[in-house]
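Attaching a single structure in structure tokens format; questions to follow.
A single protein chain has been omitted; all remaining protein chains appear in their positions.
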Amino acid sequence: MINLASSILILAGLFFYLAGSIGLLRLPDLYTRLHALTKADNLGLGLLAAGLALHSQHLLTSLKLLLIWLAVLAASATSAHLIARQARRQETRR
Amino acid sequence: MTELLLLSATGLMLSLFLGLLRVLLGPSAGDRMLATQLIGTVGVGMLLVLSVLLDEPALIDVALLLALLAAVAAAAFTGQQEARHD
Amino acid sequence: MARMAILAGLWWLMVQGRADAWLVGVPAVALAALASVHLGSPALPRISLTGLFAFLALFLRESIRGGIDVAFRTLGTRLRIEPGFRRYRLHISDPSARVLLINCIGLLPGTLAADLDGDHAELHLLDSSDSPDPQLLQLEQAVAQLFSLRLEAGDD
Partner (left out) sequence: MNTTNLLVFDGLLLFSIVGLAWASLATTDERRSVILFMAFGLVLAVAWGRLLAPDVALAEAAIGAGLSGALLLAAVRKQSPGSSHTHANPDRNYSESGAKVVLQWLVTLLCAALAGTLAWALLHALSSAPHDTLPRAISDNLVASGVSNPVTAVLLNFRAYDTLLELAVLLTAVLGIFSLGQTTPGYQPAGPVFDGLVRWLVPVLILTAGYLLWVGAHAPGGAFQAGATLAAAGVVLRLTGRSRIGLPDGFVLRIIMAAGVGVFLLVGLTLLLLGRPFLGYPPAWAGALILLIETAAMLSIAATLLLAFVGGQPQSTAVNAAANRQREENSRC
């Protein structure tokens, strides 16, 4: 049962990772690509980490995986904003 | 489970590969940087999968460090830009 | 004190609960706390516990929705996007709450904060025909509840 749940989570995570990468290639400009990066990829990592956390069955390891996800989440949300802001400022200055 | 992890490792690699194309294509520095962020996120996921697959718990620490230092790299990129343009 | 406890908790997680690690852990936690104070982080804001759970629930639900939304917009045979910019007046002025808000906006479906200019956020929308206001207001309410703040009335 746990195995099934964790497999589903891992596969779902993989799906969002791939969707994010495809979005990065298909979307037309920097801002829209940032949407793909922040949303799809972070969800991908979240689901993947959740799946592996279920699989590991050590509470502390699971919590550490959660910690890593939170770190990536906070860091990438912030850097997405910073990259967008910088692009926006260069644009409006021109 | 092993097959599933193998599949996801390869799938993640494919995802990284697609991100790589965006790093190479650009066109702007911001595009390359955001694709590098993607490679960081994919790399973290990959290391987590590998840590289970290869039974090497230390790779979780590598993933943690990679996550933190990717943030430093992005900060260095935007910080440098701010100083240049303000 | 509270930040010491949080950092100590983080340390405990990192070392996976091994007791002999406190030899290095105590100075590391103390240094980290010192750095955090020196960085001028405000004394931890009054976080309400119910607010925290409400916020987490909203956050999880919205980030899943956001991921699904962007995935299906890009995976179709035709891209279903109509990008555009929009200004949004923030109803929260507390600085740390604002930072959290800006970061969370990027995880909401279809929105991304591109700049902050006084009380206005410059938003980038994946689909500018949708109005993001209701979901943003919902997010602001959750953040305000988390920090025990009240939303400021805006004339927008």
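What to note about this one:
Each chain gets a letter, A, B and C, in the order it is written, and its residues are counted from 1.
What we mean here is this: a residue touches a chain if its C-beta (ideal position, glycine included) is under 8 Å from a C-beta of that chain, and two chains touch if they have at least 3 such contacts.
Note that the structure is predicted; figures quoted are calculated from it, not measured.
The absent chain, not drawn in this view, touches the displayed chains A, B, C throughout the complex. Check C:5, C:35, C:60 or C:137 against the missing chain and you find that the one touching it is C:35. Across the interface with the omitted chain, chain B contributes residues 2, 6, 9-10, 13-14, 16-17, 20, 23-24, 26, 29, 32-33, 35-36, 39-40, 43, 46-47, 50-51, 53-59, 61-62, 64-66, 68-73, 75-80, 82-84, 86. Take chain C: the residues that touch the chain left off the picture are 3, 7, 10-11, 14-15, 21, 23-25, 27-29, 31-33, 35-36, 39-41, 95-96, 98-100, 102-103, 116.
Contact between chain A and the unshown chain involves residues 71, 74-75, 78-79, 81-82, 85.
The rule we apply is simple: only the chains that are shown with their structure count from here on.
If touching chains are joined by edges, the resulting network of the protein chains shown is an open path. Averaging Cα coordinates per chain places chain A and chain C 15 Å apart. One inter-chain figure worth recording: chain B and chain C are separated by 22 Å, centre to centre, where each centre is the mean of the chain's CA atoms. Inter-chain centre distance (chain A to chain B, centres taken as mean C-alpha positions): 10 Å.
Residues of chain C in contact with two or more other chains: 14.
Each of residues 64 in chain B touches at least two other chains.
Contact residues of chain A toward chain C in the complex are 15-16, 19-20, 22-23, 26-29, 31-32, 34-36, 38-40, 42-44, 46, 60-61, 63-64, 67, 73-74, 77-78, 80-81, 84-85, 87-89.
Contact residues on chain B toward chain A in their complex (touch as defined above): 1, 4-5, 7-8, 11-12, 14-16, 18-19, 21-22, 28, 30-31, 33-35, 37-38, 40-42, 44-45, 48-49, 52, 57, 60, 63-64, 67-68, 70-71, 74-75, 77-78, 81-82, 85. The part of chain A that touches chain B in the complex is made up of residues 3, 7, 10-11, 13-14, 17-18, 20-22, 24-25, 30, 33-34, 37, 41-42, 44-45, 48-49, 52, 55-56, 61, 64-65, 67-68, 71-72, 75-76, 78-80, 82-83, 85-87, 89-90, 93.
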